[in-house]
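Attaching a single structure in structure tokens format; questions to follow.
Heads up, one of the protein chains got dropped from this complex, but the rest are sitting where they should.
Per-chain numbering from 1; labels A, B and C assigned in written order.
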Amino acid sequence: MSPLHFLLLGTLLFGIGLVGVIARRNLFVVYMSIELMLSAVNLLLATFSRIRGDEGGAVLSLLLIAVIAAEAAIFLAMIIALFRAKRSIDAHDFTQLSQEHNA
Amino acid sequence: MSESIIFYVLALFLIGGASGMITARRTIFSAASFMLAMIALAGMFALLNQSFLFLAQLLVAVGAIITLSMLVIVSVNISERYIPKEPHLGRDLLLGVVIAAPIVALIITALRTHFAASFAPIPDTFGTLASIGATLFASWVLPFELISLLLLAALIGAVVISRKGERS
Amino acid sequence: MSLALLILLPFGSSLLLGMLYLFTSLRSERLYALIGVGAPLLISLIALWLGYGQLQGAESLHVSLFTWLSIDALRIEFALSFDHLSAVMMAFVSVIGTLIHLFAVGYMRGDAGFGKFFAYFNFFMGAMALLVLADNPIILFIGWELVGLASYLLIGFYHRESANVTAANKAFIANRVGDFGFIMALVLLFGAVGEGGFSFSAIEAQIYSVDHALLSLIGVLLFVGAMGKSAQIPLYVWLPDAMAGPTPVSALIHAATMVTAGVYMVARFDFLYVLIPAVGLFIAVIGILSALLSALIATMQSDIKKILAYSTMSQLGYMFVAVGLGAYGAGIFHVFTHAFFKALLFMGVGAVIIALHHEQNIFKMGGLRRFMPLVFYPMLIATLALSGVAPFAGFFSKDAILAAAVASEYPLFGVLGLVVAFLTAYYMMRLLLLVFVAPAKHRHTSLHVSPYLSLPLLPLALGSAVAGFWGMGGAYGGGDALTHFLSLSDYAHHLTHKSEYLLALLSNLIAFAGFALAYRRFASGAREPQPTALFERWILERFYVDALYHALLVVPLRRISLWCERIVDDRFVDGTLGLFSGGYRTLATHFSTLQNGNVRHYALYFLSGVSLLSLLLLWRL
Partner (left out) sequence: MSTAALIVTLGSVVLAALLALMMIPVLVWLERRIAGLIQDRVGPNRTNIMGFRLGGVIQSFADVIKLVFKEEYYPGHIQTGRALYILAPAITFSAALLAFMTIPFADTLHVSGEALRIQALPVDYGILWYLAIGALGIIGVLFGGWLSHNKYALLGTQRAGSMGLSYELPLGLAVVSMLLTYNTIDFNAMVAWQTQTVLGFLPAWGVVVQPLAFILFSVALFAETNRAPFNVVEGESEIVSGHMTEFSAMKFALYFMGEYIAMNSAAAVIITMFFGGYQLPYLSSAELIESFGTFSLALMVITPLIIYAFIRWMRRNNDVRSTLSHDGGRRFEARVLTIVLLIKLVVLELIFAYFAFAQPSALQTQIAVAVVQIAVFIVKLMLFNIFFIVVRWTLPRFRFDQVQRLGWYYLLPLGLLNIFITAIVIVGVGS
């Protein structure tokens, strides 16, 4: 079990998160996929920290966990707001960025 | 040897949980799978001698975030009929895999061909709360403070965004 | 420093008033009036003090505040000067301005825009001071434009009625035509003499080196500017319409001060005009035509303010005759005296209008002498002065002009001037009789006139009576004091004393003839005229000049514009652009299906790109 295993695992997790963001319409799953990608990065950070024997990476990873928590708070608040607005958590229902739907 | 076995078991849970999360049609199963993955990830941290990260992962990622997500599902009462149907889920997932594969492949190739490292010898205290704390407050004070600011902003933002009424 | 104060005080108080009006809820008329009248009062004190210094033979003042523009050879100082001409102008502008401000306090009482009005009014005072004190044509032009702006703002003061806004626009646009001429003249002048400095004294020093033809062109173009500002043919059409503004505005701007700016400017450029007598003749012709035409129109008008407006234009015609013939002193003299009695007339009319609740038709008035003697008698004095009855102020100035005209190479001007004098006497007496003497047509039994409205008339009445003595000609025992004080490049005319007396007698007789005619026709009241004769209809319709302008300028322009809009714009310009924009639109329609507002899809595009790049890198690796 070499460091490479951890790194490959982290990369794979990141890829899975990517697929989730692209393929899913359920806002909750999209949100969790984003969290998953962040966590994959976290795993990589922890691994690098362990490889170098440097705790800076672990600290960074710790800070990243805090960022994940902040992201969760905002994303969930947004989901609540969006759900209240349209009674839906389908990403396809939220297309306010395009002009024709604004009218 | 035993570590290898633990690694592979955890990796199985991790990949399985992650895949289950993006394939499950019901949000609740996604959340359950995600929880599984997060717990397995905590295990990975433990395996990397990052005992504090292990606890932080359990405490924050599992304890707080999953609970919060579930609470949102429950308290906003996003029941079955509000969940998108996603009739072409299989096709979409395939498309996603096709798009993500080259990216992952590139990183993996890069890692395999240009990265050769082994674990450095580490002291016993590596990754413990005291050690991480010392590092954190010795050379990472500014990021730490900034993160606290970020959390405060997120806190206020979450309150403002999810507040009822007043906004038209 | 005191010169700068003359500029800064009114502008500063205008700014203060504007701020107070815009940003505070303060609506105390007392405060606004205090500031609004205080500033002109201060500057008139300063101006009188400085003018007294000039009268005692002090050096003319020059002050350069800062260099405004410095581009290669173009070097424009923001400089002010205070010489004899400025002193005279400044003195009467500020004094009469102060009185009219005082009058306006009474006139505008209760108006919602009280503070705004005084902000504009003080702004006008500042602009006028800038115009009069300018040391070079550029600064003069700035003042020139600013008084135009103030005039525009004040004509359109009651902007809720579209007619007033139209009138304001008309004034502004007519002035722009004149300003175009002015600016062209300045450009040419600068091209000719600019490198050696551009202050009036510098220009005067170099003027002899300029080609005569060019100089004539400059003179004509400058006069075009004066036409616009001073309402001469053919740019006079705005002045009658400008009566839409509040009456104090008409009194201050459209009678006493701003409209004389053209005369002042020509007098300021006297050194230029003496070199080109042909252009002077042209000016005189325009002036006498304007005087005649407007006097004719005035005889048939029924709107009390319009009569005065046409009268103003007619008197301005006199002034241009004077300056055109080279009698600059006489011209400025008439400007000076005219300011007093015309301001007085307008203020009296304003008092009448206020008393009759904004009734302006003279045929609906009458019998007011009983109610407002404090208005009637000053107005009587002003009428006599305007009609040139000795020994009131107008007599001396008008006589000076007529004498200059008679003594010049073209005595026809004198004859026509006398005709105008007759008409003037006629329409002024008609006005006075119909308003004050003829039987009343209204049902008011008691009319109250505020002291604010009547008291400022008294000093002006005094001025109208005695102001002429300052410039009294030699024939009457005076010594042309004003003319000598101004020391402009007057052409010296020689008329024997006897012929002067004869001329004076003639003009007085003519004036009384006019009075008599008016008395015969209107003393016992009259109905609104129903024109029968062709000539009368012409006059009533103001010689169809407005219609002519409409037919000659507006209609063809509109036709051309329509043609441009339909053919050039639609077919050529839009067609070419449409080709491009249509292409873009087609492309955009196709691309916009990609931009469907779904953020996930945007992420998909982005990731597809990354994916392709990754593939490329993998292949290269």
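Throughout what follows, contacts are C-beta pairs under 8 Å (C-beta built on N, C-alpha and C of every residue); 3 or more make two chains touch, one makes a residue touch a chain.
From a predicted model like this one, the values you see are computed outputs, not experimental measurements.
Enquirer: Using the touch definition from the header, name the shown chains in contact with the chain that isn't displayed.
Expert: B
Enquirer: Looking at the full complex, which residue from B:Ala64, B:Leu95, B:Ala110 or B:Leu151 touches the chain that isn't shown here?
Expert: Spelled out, the listed residue whose C-beta touches the missing chain is B:Ala64.
Enquirer: Tell me which residue among B:Ile6, B:Ile28, B:Val97 or B:Leu111 touches the hidden chain in the full complex.
Expert: B:Ile28
Enquirer: For chain B, which residues lie in contact with the unshown chain of the complex?
Expert: Interface with the chain not displayed, on the chain B side: 26, 28-29, 32, 35, 51-52, 55, 58-59, 62-64, 66-68, 70-71, 73-75, 77, 128-129.
What we mean here is this: only the chains that are shown with their structure count from here on.
Enquirer: Could you give the separation in Å between the centres of chain B and chain C, each centre being the mean of its C-alpha atoms?
Expert: So the centre of chain B lies 80 Å away from the centre of chain C.
Enquirer: If you average the CA atoms of chain A and of chain B, how many Å lie between those two points?
Expert: Each chain reduced to its C-alpha mean, chain A and chain B end up 7 Å apart.
Enquirer: Using the average of all C-alpha atoms in each chain as its centre, how far is it in Å between chain A and chain C?
Expert: Between these chains, centre-to-centre, one finds 74 Å.
Enquirer: Please output the residue numbers of chain B that touch at least 2 other chains, ranges allowed.
Expert: Chain B, residues with two or more chain partners: 99-101, 103.
Enquirer: So which stretches of chain C touch two or more other chains?
Expert: 604, 607
Enquirer: Within the complex, which stretch of chain A touches chain C?
Expert: By the definition above, chain A touches chain C via 18, 21-22, 25, 30, 91-92, 94-98, 100-101.
Enquirer: Note which residues of chain C are touching chain A in the complex, please.
Expert: 592, 595-600, 602-604, 607
Enquirer: Using the touch definition from the top, list the residues of chain C that touch chain B in their complex.
Expert: 604, 607-608, 610-612, 614-615, 617-618, 621
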